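Working notes, structure below.
Note that one protein chain is taken out, while the other chains of the complex remain in position.
Order of writing sets the labels: A and B. Residues in every chain begin at 1.
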Amino acid sequence: MLKATIDTETFRESIDAVAALVTECRLHIDGNGVRTRAVDTANVAMVSLQLDRDAFETYEATPEDIGLDIAKMKNIIGMMGKDDLLSLSLAEGSHKLELAFGSYQYSVTLLDVNTIRKDPNPPTIELPGRVELAGSALSSAIKAADVISDKIALGIDAKADLFFMAAEGDTDHIKLELNRDQLLALDAAEARSLFSLDYLKDMGKVMGRAERITIALGVDHPVKFIFDLAEGKGHVEYLLAPRIEAD
Amino acid sequence: MLKATIDTETFRESIDAVAALVTECRLHIDGNGVRTRAVDTANVAMVSLQLDRDAFETYEATPEDIGLDIAKMKNIIGMMGKDDLLSLSLAEGSHKLELAFGSYQYSVTLLDVNTIRKDPNPPTIELPGRVELAGSALSSAIKAADVISDKIALGIDAKADLFFMAAEGDTDHIKLELNRDQLLALDAAEARSLFSLDYLKDMGKVMGRAERITIALGVDHPVKFIFDLAEGKGHVEYLLAPRIEAD
Partner (left out) sequence: MLKATIDTETFRESIDAVAALVTECRLHIDGNGVRTRAVDTANVAMVSLQLDRDAFETYEATPEDIGLDIAKMKNIIGMMGKDDLLSLSLAEGSHKLELAFGSYQYSVTLLDVNTIRKDPNPPTIELPGRVELAGSALSSAIKAADVISDKIALGIDAKADLFFMAAEGDTDHIKLELNRDQLLALDAAEARSLFSLDYLKDMGKVMGRAERITIALGVDHPVKFIFDLAEGKGHVEYLLAPRIEAD
């Protein structure tokens, strides 16, 4: 059972964060809030979303797992006004999620939760390097690299005390270096891994709106991007596997 | 013969209203103004447009029927500035319509009026339900329904004293209810008919700009949308046939 209201912007950002990787997900609802964890079809990237009950205007729920068609949610969100308040309602044992905003009432049939991949187990990895920067800076860097390559290296030069991203095309390359003064925070452990820009472009569109992104990095290890929604009452974490560096 | 000037916005809205249904039309010109009535190729929807001579800045005409390529007019309109005054001129017996605005002079060959479908006779139907609302509200409702279906029901719930629109998808549905306070006017006769969103979407783009739309409705009957252009000196009426409700 779920009976909640939420401002449409928070709902939109939450759905967008998940939609960057998957078209459907298992949503876990309980008295503390709503969360989901999903892996893309190629098993390369994982998204974890947590919306605390405080992220909602009103919130009442009993534990339940539901299957949500993320693509359909995106269409419906497109109809919402900026200042609308969205009310979500799911009766005990029902398979219909009711969404109401303005004078509109949508009724959406949920997906059978058994047809959706089980929650992935987050790998236990240690990522000693840590960088904090504005989402817009990260998003620009991803776009800049995309101009000349389909891969990007992210890393920390511990000696020079800076965060870098670098991309190599067939004949060209690009490098972006941000030192401690140009970052919001830096734990300067040596790090460097290569990532697919295909994934990063979709994530970048979502992360570009965040005021502050924490990047956790290692050497030839996955990268984690961690950021907040709804003034800290929502949390998103992306995990992206590295690509092998070919010479 | 026609010799007239008109502000480009009024001309643009008039052409757009007709272009939502047909690509060419018969224009009837006489001393009282200009009017046309046209049916789409599938005979599902009809548009009637009347521009009074007062809708023009200057106006002089002798009775004549001309064939107008609406699609071509739309292209030329795209070149006009917002504050341009458009002068229209058609010499006695000529097949060339001259359009002048800014420093531009277009000369457009008219279509042979005999190759264009005769004016349809408007059916005599009684539509007892009547609703008045802002064009933007109607246009939003059409877009919202389009997200989940290709048909929309429009109706009046006389007992509940409200106007509704509803759409059913394969698994989802949407409902919008507007009560007397949320409408500009309501004649609450029971009504409900189903319509194709294909047609309504094109009409909706035009109607979205109107301050006030009157909708006339019956039970499994066509719907009429009536609205003004040019501060009441132009009038548009759309008539749309209902679709059979399949169960």
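Quick note on the criterion: contacts are C-beta pairs under 8 Å (C-beta built on N, C-alpha and C of every residue); 3 or more make two chains touch, one makes a residue touch a chain.
Since this is a predicted model, take the numbers as computed values, not measurements.
Only one residue from A:Thr23, A:Ser94 or A:Gln182 touches the chain missing from this view: A:Gln182. For the options A:Glu57, A:Asp112, A:Asp172 or A:Glu231, the residue in contact with the chain missing from this view is A:Asp172. Residues 72, 75-76, 78-79, 103-109 of subunit B touch the missing chain (whole complex, contact as defined above). Residues of subunit A in touch with the missing chain: 140, 143-144, 147-148, 171-178, 182.
We adopt the following convention: only the chains that are shown with their structure count from here on.
Here the spacing of subunit A and subunit B, counted between their Cα centres, is 45 Å.
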